[in-house]
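So the structure is just underneath, and the comments pick up after that.
One protein chain omitted, others in place.
Entry: subunit A
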Amino acid sequence: MADPHAHDRLIATLGAELAPVRRLWPPWLRTLGWLAVVAAIALALFARYGAAPMLARWAGAPDLGWAGLGAVLTAVAAAWAAFALGVPGRRTAWAWLPLPPALLWIGASGLGCLRQWVAPATHVATAHEAGECLYFILGFSIPLSALLIVLLRRACPLRPVLTAVLVGLASAAASASLLEICHAFDAAATDLLMHALAVGLVVAANAAMGGRLLSRAA
C-alpha cells in the first residue's frame, strides 16, 4: 500500500487527462446572477401591484419597512455565504454572515406585532389569508432554491448540509422579500407564525434534500 510510486503513477494519469477548465466565478458575481433572477420576479410583481401600496405601508409603519429590508439583506448575505462555502479554503465562519440581517428581519417583524394600531392600507390577515402567505413563500422558494443548488453543484461545497441550510435561508428570505411587495396584511402573530413556519420548512427541506444533492458535488 505504501508504494511510493503509486502517487507518481496517479499524478501521471491525472496529468494525461488534464483538460483546460473554466474557472468558477467569484462568489459575489454568482450571487449577483441569482439576485438578478429575484429582481426580475420583483419587477414582474411591481408591474402587477405597483410600488405605491408597499411604500404607503412602510411610510405609515416603519417597522414593516425595516423587516422588509432585513429580509432582503438576509437573502443577499445567505446567498453570498452559500457561494463562499462552495469554494474550498474559505472560512466556514462566513456562514454567520446572514445572522445580523436575520435578527433585524425577525426583530422588526416581532416588534410590529406589539403595535396597538393597524398600519395604513392593511388589515390583519385572516387565517385563510395567512395560509396564502405560506404558499407564496413555499412556491417561490422552490425554484429559487433549485436555482441556487444547480449553481452550487458546479462548485465544491465541502460542508454540504450547512451550505444547503444557507440556500434555504436565502431563498426563503428572498421569497419573503417578494411577498412584501403584495402583502396587504399588517404584522400579527398568526401571520408572522405562518412566515416563520414557511421559512423553517424551506430551510429544513433544503438541509434534508439539498445537502444530499450537494454532497455529491463535494
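In this section, a residue touches a chain if its C-beta (ideal position, glycine included) is under 8 Å from a C-beta of that chain, and two chains touch if they have at least 3 such contacts; residues count from 1.
The rule is simple: contacts and distances are computed from a predicted model.
Student: Between "NAD(P)/FAD-dependent oxidoreductase", "Sigma-70 family RNA polymerase sigma factor", "Urea ABC transporter substrate-binding protein" or "Sulfate transport system permease protein CysW", choose the name on the UniProt record of the chain that's been left out.
Tutor: Options "NAD(P)/FAD-dependent oxidoreductase", "Sigma-70 family RNA polymerase sigma factor", "Urea ABC transporter substrate-binding protein" or "Sulfate transport system permease protein CysW" narrow down to "Sigma-70 family RNA polymerase sigma factor" for the missing chain.
Student: Among A:68, A:86, A:101 or A:168, which residue is in contact with the omitted chain in the full complex?
Tutor: Spelled out, the listed residue whose C-beta touches the missing chain is A:86.
Student: Of the residues A:38, A:79, A:130 or A:155, I need the one that contacts the missing chain.
Tutor: Touching the chain that is not displayed is residue A:155.
Student: Where does subunit A touch the missing chain, residue by residue?
Tutor: So the residues of subunit A touching the missing chain come out as 1-3, 6-8, 10-12, 14-24, 26, 86-90, 154-156, 158, 218.
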